[in-house]
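The structure follows.
Shown here: the complex without one of its protein chains, the others still in place.
And then chain A:
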Amino acid sequence: MSAVWWAVIATCAGCYALKLAGLSAPRRLLDHPRVQRFAALVPVALLAALIAVQTFAHGQSLLVDWPRTAGLGAAVVALLLRAPFLVVIATAAVVTAGLRWLVA
């Protein structure tokens, strides 16, 4: 079995285990302020890091892919205009694809 399959299985098993652990754990854990801080802060750091890396990193090198960067910029504009989720994602893809088509 390929390495990717192992990662898929580990992700599935781990994500389910985390959900089950929450339902099964003693509730007083929730009163712990550090647990609450963890839940609020870590996803924000992770998501921001993922956005940065998926936009500007290619393997271990940093590069600015202009169409993709512009697509993300368009998504920001859509978010500022309070566009629904669907429109935000579609805007990013359409702008990126359009710019690539123009340059090609």
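Quick note on the criterion: a residue touches a chain if its C-beta (ideal position, glycine included) is under 8 Å from a C-beta of that chain, and two chains touch if they have at least 3 such contacts; residues count from 1.
Here is the rule we go by: contacts and distances are computed from a predicted model.
> Missing chain, UniProt name, options "Chemotaxis protein CheW", "Branched-chain amino acid ABC transporter permease", "RNA polymerase sigma-70 factor (ECF subfamily)" or "Glutamyl-tRNA(Gln) amidotransferase subunit A": which is it?
"Branched-chain amino acid ABC transporter permease"
> In the whole complex, what residues of chain A lie against the chain that is missing from view?
3-16, 18-25, 27, 29-30, 33-62, 65, 67-68, 71-72, 75-76, 79, 84-86, 88-98, 100-101
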